[in-house]
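Of the protein chains in this complex, one is absent; all others appear in place.
As written, the chain order gives the labels A and B, with residue 1 at the start of each chain.
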Amino acid sequence: MTKITVKVNGKEYTSEVEGRTLLVHFLRDQLGLTGTHIGCDTSQCGACVVVMNGDSVKSCTVLAVQANGAEIKTVEGLAEDGKLHPLQEGFWERHGLQCGFCTPGMLMSAYDLLQKNPNPSEEEIRHGLEGNLCRCTGYENIVRAVQYAAAKMRNEEPAPIGAKEQVVESVGS
Amino acid sequence: MIPSAFEYYAANSVDEALKLLAEHGDEAKILAGGHSLLPAMKLRLAAPTVLIDINPIAELRSINVGDKVTIGAMTTYASLLNSAELKAALPVIAEAVDQIGDPQVRNRGTIGGALAHADPAADLPAVILALGGTLTAQGPEGTREISIDDFFVDMLTTSLEPNELLTTITLPKMGAGEGASYVKMVQPASGYAIVGAAAWVKLNADGTVAAARVAITGAGPKPTRLEEVENALVGGASSEEAVTAASEAVSDELELLGDIHASEDYRRAMVKVYTRRAILKAIKAAS
Partner (left out) sequence: MSVAPTKMFGAAIKRREDPQLITGQGNYLDDIKLPGMVHAAVLRSPYGHAKILKIDTSRAQAAPGVVAVFTGADMMDINPLPCAWTAASGRVQNNINTPRALAVDVVRFVGDPVALVLAEDRYTARDALELIDVEYEPLDVVVDGRKAVEPGAPQLHENAPNNIVFEWDCGDKAKTDAAFAAAEVAVKEEIINQRLLPTPMETRGSIARYEPSTQEFTVWMTSQAPHVMRLLLTAFVFGIPESKLRCISPHVGGGFGQKIFCYNDMAFTMWAARKIGRPVKFVEDRSENFKYSTHGRDHITVAEICGTRDGKITGLRADTIANLGAYISTIAPGIPTTLYGRILSGVYKIPAAYCRVRGVYTNTAMVDAYRGAGRPEASYLIERMIDRFAAEIGMDPAEVRRKNFIQPEDFPYDNGLGLLPYDSGNYEPALDKALATIGYKDFRKEQEEARKQGRYLGVGISSYVEICGVAPSAWIGLPGEGWGAGLWESANVRVHLTGQVVVTTGSLPHGQGLETTFAQLVADELGVPYENVLVEHSDTAGTPFGYGTYGSRSAAVGGTAIHKSVTKIKEKAKKLAAHMLEANPDDMVYEDGKVYVKGSPDRSKTLAEIALQASVAYSLPEGMEPFLDETTYYDPPNCTFPFGTHIAIVEVDIETGRVDLLRYVAVDDCGPQINPLIVQGQIHGGITQGVAQALYEQAVYDENGQLLSGTLMDYAVPTAAQVPHYELDHTVTPSPVNPMGVKGAGEAGTIGSAQAVMNAIIDALSPFGVKHMQMPATPERVWRAIHSSNNHN
(Lines give C-alpha, C1' and ligand atoms only; values in the text may rest on other atoms or scores of the structure.)
Protein backbone atom coordinates (compact mmCIF):
# COMPACT_ATOMS: atom_id res chain seq x y z
CA MET A 1 0.00 0.00 0.00
CA THR A 2 1.18 3.48 -0.81
CA LYS A 3 0.09 6.69 0.81
CA ILE A 4 -1.03 9.34 -1.64
CA THR A 5 -2.25 12.89 -1.32
CA VAL A 6 -4.48 14.18 -4.07
CA LYS A 7 -6.35 17.44 -4.39
CA VAL A 8 -9.75 16.75 -5.90
CA ASN A 9 -12.09 19.63 -6.72
CA GLY A 10 -10.06 21.85 -4.43
CA LYS A 11 -10.13 19.51 -1.46
CA GLU A 12 -7.09 17.56 -0.32
CA TYR A 13 -7.41 13.83 0.38
CA THR A 14 -4.76 11.54 1.83
CA SER A 15 -5.31 7.84 1.40
CA GLU A 16 -3.65 4.44 1.24
CA VAL A 17 -3.89 2.68 -2.11
CA GLU A 18 -2.62 -0.49 -3.71
CA GLY A 19 -0.21 0.01 -6.59
CA ARG A 20 -2.77 -1.32 -9.03
CA THR A 21 -5.70 0.78 -7.82
CA LEU A 22 -7.03 2.65 -10.83
CA LEU A 23 -7.61 6.34 -10.38
CA VAL A 24 -11.26 5.87 -11.30
CA HIS A 25 -11.75 3.29 -8.55
CA PHE A 26 -9.98 5.57 -6.09
CA LEU A 27 -12.30 8.45 -6.95
CA ARG A 28 -15.45 6.35 -6.93
CA ASP A 29 -14.88 3.79 -4.22
CA GLN A 30 -12.55 5.58 -1.82
CA LEU A 31 -13.63 9.20 -2.20
CA GLY A 32 -17.25 8.43 -3.05
CA LEU A 33 -17.14 10.68 -6.11
CA THR A 34 -19.36 8.49 -8.24
CA GLY A 35 -20.01 11.11 -10.91
CA THR A 36 -17.03 9.70 -12.81
CA HIS A 37 -18.19 6.54 -14.56
CA ILE A 38 -16.75 3.36 -16.03
CA GLY A 39 -18.00 2.26 -19.44
CA CYS A 40 -15.25 0.04 -20.82
CA ASP A 41 -12.05 -1.73 -19.97
CA THR A 42 -9.84 -0.61 -22.85
CA SER A 43 -9.72 3.21 -22.59
CA GLN A 44 -12.12 3.80 -25.47
CA CYS A 45 -15.34 5.11 -23.99
CA GLY A 46 -14.20 8.14 -21.98
CA ALA A 47 -16.97 7.89 -19.33
CA CYS A 48 -14.15 8.15 -16.79
CA VAL A 49 -12.50 11.33 -18.10
CA VAL A 50 -11.33 13.76 -15.42
CA VAL A 51 -8.99 16.72 -15.64
CA MET A 52 -5.63 16.10 -14.01
CA ASN A 53 -3.20 18.99 -13.69
CA GLY A 54 -5.06 20.85 -16.41
CA ASP A 55 -5.27 18.02 -18.96
CA SER A 56 -8.12 15.59 -19.53
CA VAL A 57 -7.19 11.99 -18.81
CA LYS A 58 -9.00 8.69 -18.76
CA SER A 59 -8.99 7.87 -15.07
CA CYS A 60 -9.32 4.15 -15.85
CA THR A 61 -5.89 4.30 -17.46
CA VAL A 62 -4.07 6.18 -14.75
CA LEU A 63 -3.02 4.53 -11.50
CA ALA A 64 -4.12 6.25 -8.34
CA VAL A 65 -0.48 6.33 -7.21
CA GLN A 66 0.33 8.31 -10.32
CA ALA A 67 -2.05 11.01 -9.15
CA ASN A 68 -0.05 11.56 -5.98
CA GLY A 69 0.41 15.31 -5.63
CA ALA A 70 -1.90 16.05 -8.54
CA GLU A 71 -4.85 18.40 -8.80
CA ILE A 72 -7.92 16.74 -10.18
CA LYS A 73 -11.20 18.16 -11.34
CA THR A 74 -14.18 15.86 -11.72
CA VAL A 75 -17.72 16.55 -12.84
CA GLU A 76 -18.63 17.21 -9.22
CA GLY A 77 -16.24 20.16 -9.24
CA LEU A 78 -17.44 21.73 -12.45
CA ALA A 79 -20.16 23.93 -11.00
CA GLU A 80 -18.80 26.64 -8.73
CA ASP A 81 -20.63 28.40 -5.92
CA GLY A 82 -23.81 26.61 -6.88
CA LYS A 83 -23.69 28.04 -10.39
CA LEU A 84 -23.64 25.62 -13.28
CA HIS A 85 -20.61 25.75 -15.56
CA PRO A 86 -21.50 27.02 -19.05
CA LEU A 87 -20.89 23.50 -20.34
CA GLN A 88 -23.41 22.05 -17.91
CA GLU A 89 -25.80 24.80 -18.90
CA GLY A 90 -25.17 24.03 -22.58
CA PHE A 91 -25.79 20.32 -22.17
CA TRP A 92 -29.06 21.12 -20.39
CA GLU A 93 -30.20 23.81 -22.83
CA ARG A 94 -29.34 21.86 -25.97
CA HIS A 95 -30.44 18.40 -24.79
CA GLY A 96 -26.86 17.18 -24.94
CA LEU A 97 -27.62 14.13 -22.82
CA GLN A 98 -30.16 11.38 -22.63
CA CYS A 99 -29.23 8.57 -20.25
CA GLY A 100 -26.51 10.77 -18.78
CA PHE A 101 -23.96 8.02 -18.32
CA CYS A 102 -21.36 9.39 -20.75
CA THR A 103 -22.11 12.97 -19.71
CA PRO A 104 -19.58 13.50 -16.91
CA GLY A 105 -16.70 12.31 -19.10
CA MET A 106 -18.06 14.21 -22.07
CA LEU A 107 -18.24 17.40 -19.97
CA MET A 108 -14.67 17.02 -18.74
CA SER A 109 -13.30 16.39 -22.24
CA ALA A 110 -15.22 19.39 -23.51
CA TYR A 111 -13.86 21.41 -20.60
CA ASP A 112 -10.31 20.53 -21.62
CA LEU A 113 -11.11 21.32 -25.26
CA LEU A 114 -12.50 24.77 -24.48
CA GLN A 115 -9.61 25.60 -22.14
CA LYS A 116 -7.28 25.07 -25.08
CA ASN A 117 -9.48 26.23 -27.93
CA PRO A 118 -12.13 28.75 -26.86
CA ASN A 119 -13.69 29.04 -30.29
CA PRO A 120 -13.71 25.60 -31.89
CA SER A 121 -15.37 24.81 -35.21
CA GLU A 122 -17.86 21.96 -35.38
CA GLU A 123 -15.12 19.77 -36.84
CA GLU A 124 -12.74 20.69 -34.02
CA ILE A 125 -15.41 19.86 -31.44
CA ARG A 126 -16.03 16.47 -33.01
CA HIS A 127 -12.28 15.80 -33.19
CA GLY A 128 -11.84 17.01 -29.62
CA LEU A 129 -14.48 14.61 -28.33
CA GLU A 130 -13.09 11.56 -30.13
CA GLY A 131 -12.14 9.99 -26.82
CA ASN A 132 -15.74 9.86 -25.59
CA LEU A 133 -18.47 7.54 -26.76
CA CYS A 134 -22.13 8.39 -26.45
CA ARG A 135 -24.71 5.80 -27.48
CA CYS A 136 -27.79 8.00 -27.05
CA THR A 137 -27.45 11.39 -28.72
CA GLY A 138 -25.70 10.75 -32.01
CA TYR A 139 -23.51 13.66 -30.86
CA GLU A 140 -25.62 16.25 -32.70
CA ASN A 141 -26.81 17.97 -29.55
CA ILE A 142 -23.51 17.46 -27.77
CA VAL A 143 -21.86 19.52 -30.50
CA ARG A 144 -24.55 22.18 -30.03
CA ALA A 145 -24.07 22.08 -26.27
CA VAL A 146 -20.34 22.68 -26.59
CA GLN A 147 -20.97 25.49 -29.08
CA TYR A 148 -23.40 27.02 -26.61
CA ALA A 149 -20.86 26.82 -23.79
CA ALA A 150 -18.04 28.16 -25.96
CA ALA A 151 -20.13 31.21 -26.83
CA LYS A 152 -21.10 31.76 -23.20
CA MET A 153 -17.48 31.48 -22.07
CA ARG A 154 -16.52 34.09 -24.66
CA ASN A 155 -19.33 36.26 -23.26
CA GLU A 156 -21.27 35.93 -26.49
CA GLU A 157 -24.89 35.04 -27.02
CA PRO A 158 -25.19 31.37 -28.04
CA ALA A 159 -26.55 30.95 -31.55
CA PRO A 160 -30.16 29.82 -31.59
CA ILE A 161 -30.80 26.27 -32.68
CA GLY A 162 -32.04 25.79 -36.24
CA ALA A 163 -35.38 27.26 -37.22
CA LYS A 164 -37.01 23.90 -37.81
CA GLU A 165 -36.02 22.62 -34.41
CA GLN A 166 -37.36 25.73 -32.70
CA VAL A 167 -40.85 25.34 -34.02
CA VAL A 168 -43.28 24.45 -31.32
CA GLU A 169 -45.41 22.03 -33.20
CA SER A 170 -49.09 22.86 -33.20
CA VAL A 171 -50.76 19.60 -32.61
CA GLY A 172 -53.30 18.01 -34.88
CA SER A 173 -53.76 18.40 -38.57
CA MET B 1 -11.16 -4.16 -15.68
CA ILE B 2 -8.84 -4.96 -12.78
CA PRO B 3 -5.13 -5.61 -13.27
CA SER B 4 -3.26 -8.30 -11.37
CA ALA B 5 -1.35 -7.10 -8.37
CA PHE B 6 2.14 -5.71 -8.91
CA GLU B 7 4.77 -3.78 -7.06
CA TYR B 8 4.85 -0.19 -8.11
CA TYR B 9 8.02 1.89 -8.19
CA ALA B 10 8.23 5.49 -9.24
CA ALA B 11 11.61 6.35 -10.75
CA ASN B 12 12.64 9.96 -10.39
CA SER B 13 15.71 9.73 -12.60
CA VAL B 14 17.05 7.61 -15.40
CA ASP B 15 19.64 6.17 -13.01
CA GLU B 16 16.95 5.19 -10.56
CA ALA B 17 14.93 3.56 -13.34
CA LEU B 18 17.97 1.61 -14.50
CA LYS B 19 18.71 0.48 -10.97
CA LEU B 20 15.14 -0.75 -10.57
CA LEU B 21 15.33 -2.50 -13.93
CA ALA B 22 18.55 -4.21 -12.91
CA GLU B 23 17.01 -5.26 -9.63
CA HIS B 24 13.77 -6.69 -10.99
CA GLY B 25 14.89 -7.94 -14.36
CA ASP B 26 12.34 -9.73 -16.51
CA GLU B 27 9.55 -9.34 -13.98
CA ALA B 28 9.49 -5.59 -14.52
CA LYS B 29 7.72 -3.50 -17.10
CA ILE B 30 8.36 0.18 -17.72
CA LEU B 31 5.24 2.32 -17.35
CA ALA B 32 5.30 5.30 -19.69
CA GLY B 33 1.97 6.76 -20.89
CA GLY B 34 0.35 3.45 -20.03
CA HIS B 35 -2.28 3.55 -22.75
CA SER B 36 -1.17 0.26 -24.25
CA LEU B 37 0.11 -1.44 -21.12
CA LEU B 38 -2.67 -0.66 -18.63
CA PRO B 39 -5.55 -1.78 -20.88
CA ALA B 40 -3.67 -5.02 -21.57
CA MET B 41 -3.20 -5.46 -17.82
CA LYS B 42 -6.86 -4.73 -17.13
CA LEU B 43 -7.83 -7.47 -19.57
CA ARG B 44 -5.12 -9.63 -17.93
CA LEU B 45 -3.40 -10.12 -21.25
CA ALA B 46 -0.32 -8.79 -19.47
CA ALA B 47 0.50 -9.35 -15.81
CA PRO B 48 3.90 -7.91 -14.91
CA THR B 49 4.70 -8.25 -11.23
CA VAL B 50 6.68 -5.02 -11.11
CA LEU B 51 5.92 -1.68 -12.74
CA ILE B 52 8.56 0.99 -12.95
CA ASP B 53 6.86 4.29 -13.55
CA ILE B 54 9.13 6.69 -15.45
CA ASN B 55 6.58 9.50 -15.60
CA PRO B 56 8.28 11.41 -12.77
CA ILE B 57 11.57 11.67 -14.73
CA ALA B 58 11.49 15.32 -15.76
CA GLU B 59 14.73 15.06 -17.74
CA LEU B 60 12.99 12.80 -20.25
CA ARG B 61 10.40 15.42 -21.15
CA SER B 62 11.96 17.84 -23.58
CA ILE B 63 11.92 19.10 -27.13
CA ASN B 64 15.14 20.71 -28.34
CA VAL B 65 15.41 22.14 -31.80
CA GLY B 66 18.97 22.92 -32.82
CA ASP B 67 20.87 21.54 -35.78
CA LYS B 68 18.92 18.45 -35.05
CA VAL B 69 15.72 17.82 -33.18
CA THR B 70 16.10 15.99 -29.90
CA ILE B 71 13.03 14.75 -28.12
CA GLY B 72 12.95 13.21 -24.67
CA ALA B 73 11.35 9.78 -24.62
CA MET B 74 8.66 10.81 -22.12
CA THR B 75 7.50 13.78 -24.15
CA THR B 76 3.75 13.40 -24.57
CA TYR B 77 1.95 13.48 -27.88
CA ALA B 78 0.18 16.62 -26.74
CA SER B 79 3.52 18.36 -26.12
CA LEU B 80 4.68 17.32 -29.59
CA LEU B 81 1.46 18.62 -31.08
CA ASN B 82 1.64 21.94 -29.30
CA SER B 83 5.29 22.80 -29.86
CA ALA B 84 5.49 25.62 -32.40
CA GLU B 85 9.22 25.15 -32.68
CA LEU B 86 8.80 21.47 -33.52
CA LYS B 87 6.05 22.23 -35.97
CA ALA B 88 8.38 24.59 -37.83
CA ALA B 89 11.28 22.15 -37.86
CA LEU B 90 9.34 18.93 -38.52
CA PRO B 91 5.71 19.57 -39.39
CA VAL B 92 5.12 15.89 -40.10
CA ILE B 93 5.28 15.12 -36.39
CA ALA B 94 2.22 17.23 -35.61
CA GLU B 95 0.50 15.90 -38.73
CA ALA B 96 0.94 12.35 -37.47
CA VAL B 97 0.35 13.00 -33.79
CA ASP B 98 -2.98 14.66 -34.49
CA GLN B 99 -4.10 11.30 -35.93
CA ILE B 100 -3.16 9.31 -32.83
CA GLY B 101 -5.91 8.01 -30.57
CA ASP B 102 -7.85 10.80 -28.93
CA PRO B 103 -7.07 13.86 -26.81
CA GLN B 104 -6.73 11.84 -23.61
CA VAL B 105 -4.36 9.37 -25.25
CA ARG B 106 -2.37 12.32 -26.55
CA ASN B 107 -2.26 13.87 -23.08
CA ARG B 108 -0.70 10.75 -21.57
CA GLY B 109 0.91 8.81 -24.40
CA THR B 110 4.58 9.41 -25.15
CA ILE B 111 6.84 9.16 -28.16
CA GLY B 112 9.24 6.87 -26.33
CA GLY B 113 6.44 4.63 -25.20
CA ALA B 114 5.12 4.32 -28.74
CA LEU B 115 8.54 3.28 -30.02
CA ALA B 116 9.59 1.00 -27.17
CA HIS B 117 6.23 -0.80 -27.08
CA ALA B 118 6.54 -1.44 -30.84
CA ASP B 119 2.83 -1.93 -31.38
CA PRO B 120 2.58 -3.00 -35.01
CA ALA B 121 -0.22 -0.52 -35.64
CA ALA B 122 1.11 2.54 -33.84
CA ASP B 123 1.57 5.66 -35.96
CA LEU B 124 4.82 7.27 -34.87
CA PRO B 125 7.14 4.32 -35.57
CA ALA B 126 6.53 4.72 -39.30
CA VAL B 127 7.19 8.44 -39.10
CA ILE B 128 10.45 8.02 -37.19
CA LEU B 129 11.51 5.35 -39.68
CA ALA B 130 10.83 7.68 -42.58
CA LEU B 131 12.68 10.52 -40.90
CA GLY B 132 15.69 8.34 -40.19
CA GLY B 133 15.75 8.91 -36.46
CA THR B 134 18.42 7.85 -34.04
CA LEU B 135 17.44 6.52 -30.65
CA THR B 136 19.52 6.80 -27.53
CA ALA B 137 19.25 4.05 -24.98
CA GLN B 138 20.80 4.06 -21.56
CA GLY B 139 21.81 0.91 -19.75
CA PRO B 140 24.05 -0.16 -16.93
CA GLU B 141 27.04 0.13 -19.24
CA GLY B 142 26.22 3.65 -20.34
CA THR B 143 24.45 5.00 -23.37
CA ARG B 144 24.33 3.73 -26.93
CA GLU B 145 22.76 4.95 -30.11
CA ILE B 146 20.46 2.78 -32.16
CA SER B 147 19.47 3.64 -35.69
CA ILE B 148 15.71 3.45 -36.06
CA ASP B 149 16.37 1.05 -38.93
CA ASP B 150 17.76 -1.44 -36.43
CA PHE B 151 15.19 -0.85 -33.73
CA PHE B 152 12.05 -2.79 -34.64
CA VAL B 153 12.74 -6.51 -34.48
CA ASP B 154 9.31 -8.09 -34.50
CA MET B 155 5.80 -7.62 -33.18
CA LEU B 156 6.08 -5.85 -29.82
CA THR B 157 9.85 -6.50 -29.86
CA THR B 158 12.69 -4.00 -30.22
CA SER B 159 16.45 -4.18 -30.03
CA LEU B 160 16.38 -2.56 -26.59
CA GLU B 161 17.98 -4.80 -23.97
CA PRO B 162 15.75 -5.67 -21.01
CA ASN B 163 17.98 -3.57 -18.76
CA GLU B 164 17.98 -0.53 -21.05
CA LEU B 165 15.78 2.53 -21.14
CA LEU B 166 15.01 4.53 -24.26
CA THR B 167 15.88 8.12 -23.36
CA THR B 168 15.94 10.33 -26.44
CA ILE B 169 14.93 10.40 -30.06
CA THR B 170 17.08 12.45 -32.40
CA LEU B 171 15.73 13.50 -35.77
CA PRO B 172 17.19 15.49 -38.63
CA LYS B 173 15.41 18.78 -39.33
CA MET B 174 13.54 19.30 -42.55
CA GLY B 175 16.03 20.88 -44.96
CA ALA B 176 15.46 22.84 -48.14
CA GLY B 177 13.82 20.72 -50.82
CA GLU B 178 12.69 18.18 -48.25
CA GLY B 179 9.19 17.20 -47.28
CA ALA B 180 7.50 14.52 -45.24
CA SER B 181 4.03 13.23 -44.66
CA TYR B 182 2.01 10.62 -42.80
CA VAL B 183 -1.33 9.26 -43.99
CA LYS B 184 -3.37 6.43 -42.59
CA MET B 185 -6.44 4.31 -42.94
CA VAL B 186 -7.80 4.23 -39.44
CA GLN B 187 -9.21 1.18 -37.67
CA PRO B 188 -12.56 2.64 -36.69
CA ALA B 189 -12.76 1.18 -33.18
CA SER B 190 -9.24 1.51 -31.81
CA GLY B 191 -7.98 4.46 -33.83
CA TYR B 192 -4.84 2.53 -34.70
CA ALA B 193 -3.65 2.25 -38.29
CA ILE B 194 -5.00 -0.47 -40.57
CA VAL B 195 -2.36 0.88 -42.91
CA GLY B 196 -0.25 3.93 -42.16
CA ALA B 197 2.39 5.24 -44.51
CA ALA B 198 5.07 7.81 -43.83
CA ALA B 199 7.30 9.32 -46.48
CA TRP B 200 10.24 11.67 -46.49
CA VAL B 201 11.64 12.97 -49.78
CA LYS B 202 14.43 15.30 -50.86
CA LEU B 203 14.02 16.83 -54.28
CA ASN B 204 16.68 18.10 -56.66
CA ALA B 205 16.31 21.54 -58.16
CA ASP B 206 14.96 19.93 -61.35
CA GLY B 207 12.23 18.22 -59.40
CA THR B 208 13.72 14.76 -59.53
CA VAL B 209 13.91 12.77 -56.34
CA ALA B 210 17.33 12.98 -54.70
CA ALA B 211 16.55 10.82 -51.71
CA ALA B 212 13.56 9.14 -50.14
CA ARG B 213 12.60 7.11 -47.10
CA VAL B 214 9.23 5.41 -46.96
CA ALA B 215 7.83 3.33 -44.12
CA ILE B 216 4.57 1.66 -43.26
CA THR B 217 2.82 0.62 -40.08
CA GLY B 218 -0.35 -1.24 -39.22
CA ALA B 219 -0.16 -3.63 -42.13
CA GLY B 220 2.35 -6.15 -40.88
CA PRO B 221 3.97 -7.51 -37.74
CA LYS B 222 6.23 -4.47 -37.37
CA PRO B 223 6.75 -1.02 -38.80
CA THR B 224 8.87 -1.45 -41.91
CA ARG B 225 10.83 0.56 -44.49
CA LEU B 226 9.86 0.00 -48.11
CA GLU B 227 13.27 0.06 -49.69
CA GLU B 228 12.11 -1.15 -53.10
CA VAL B 229 9.81 1.83 -53.28
CA GLU B 230 12.56 4.19 -52.16
CA ASN B 231 14.94 2.78 -54.78
CA ALA B 232 12.33 3.13 -57.48
CA LEU B 233 11.77 6.75 -56.52
CA VAL B 234 15.32 7.99 -56.25
CA GLY B 235 16.64 9.49 -59.44
CA GLY B 236 13.20 9.56 -60.98
CA ALA B 237 10.71 12.30 -61.52
CA SER B 238 8.44 13.50 -58.75
CA SER B 239 5.40 13.30 -61.01
CA GLU B 240 2.23 11.45 -60.06
CA GLU B 241 2.97 8.80 -62.70
CA ALA B 242 6.47 8.19 -61.39
CA VAL B 243 5.30 8.00 -57.80
CA THR B 244 2.47 5.65 -58.73
CA ALA B 245 4.91 3.38 -60.52
CA ALA B 246 7.34 3.47 -57.59
CA SER B 247 4.56 2.62 -55.13
CA GLU B 248 3.80 -0.50 -57.14
CA ALA B 249 7.31 -1.70 -56.33
CA VAL B 250 6.21 -2.88 -52.88
CA SER B 251 7.66 -6.34 -52.58
CA ASP B 252 5.33 -9.31 -52.78
CA GLU B 253 7.55 -10.82 -50.09
CA LEU B 254 6.63 -8.10 -47.61
CA GLU B 255 5.15 -9.83 -44.57
CA LEU B 256 1.67 -8.52 -43.87
CA LEU B 257 -1.13 -9.60 -41.53
CA GLY B 258 -4.90 -9.91 -41.71
CA ASP B 259 -7.48 -9.51 -38.97
CA ILE B 260 -11.21 -8.86 -38.63
CA HIS B 261 -10.75 -5.29 -39.85
CA ALA B 262 -8.81 -5.97 -43.03
CA SER B 263 -7.44 -9.03 -44.78
CA GLU B 264 -3.81 -9.45 -45.74
CA ASP B 265 -4.67 -9.04 -49.44
CA TYR B 266 -6.50 -5.82 -48.85
CA ARG B 267 -3.72 -4.46 -46.70
CA ARG B 268 -1.25 -5.29 -49.48
CA ALA B 269 -3.31 -3.27 -51.92
CA MET B 270 -3.71 -0.42 -49.46
CA VAL B 271 0.01 -0.33 -48.67
CA LYS B 272 0.51 0.71 -52.29
CA VAL B 273 -2.27 3.28 -52.22
CA TYR B 274 -1.25 4.88 -48.94
CA THR B 275 2.41 4.77 -49.83
CA ARG B 276 1.66 6.67 -53.01
CA ARG B 277 -0.50 9.17 -51.16
CA ALA B 278 2.15 9.74 -48.50
CA ILE B 279 4.90 10.23 -51.08
CA LEU B 280 2.83 12.64 -53.15
CA LYS B 281 1.98 14.63 -50.05
CA ALA B 282 5.63 14.67 -49.01
CA ILE B 283 6.62 15.87 -52.48
CA LYS B 284 4.04 18.60 -52.24
CA ALA B 285 5.47 19.66 -48.91
CA ALA B 286 8.96 19.61 -50.38
CA SER B 287 8.22 21.77 -53.36
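Keep this in mind: a contact is a pair of C-beta atoms (placed from the backbone, for glycine too) under 8 Å apart; a residue touches a chain by one contact, two chains touch by 3 or more.
Here the structure is a predicted model, which is why all the values come from computation and not from measurement.
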Hidden partner interface residues of chain A, rising order: 18, 20-21, 25, 28, 33-42, 44-45, 47, 74-76, 78-79, 84, 88, 91-93, 95, 97-104, 107, 122, 125-127, 129-143, 164-173
Absent-chain interface as seen on chain B, which is shown: 1-2, 4-5, 39, 43-44, 102, 185, 187-190, 194, 259-263, 266, 269-270, 273
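Following the convention adopted for this analysis, only the chains that are shown with their structure count from here on.
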Chain A and chain B: spacing of chain centres that average the CA atoms, whole Å: 30
Footprint of chain A on chain B - complex, ascending: 1-8, 10, 31, 34-35, 38-39, 41-43, 51, 53, 55, 78, 101-105, 107-108, 189-191
Chain B contact footprint on chain A (complex, rising order): 2, 18-20, 22, 38, 41-44, 46, 49, 55-58, 60-63, 65-66, 109, 112-113, 128, 130-132
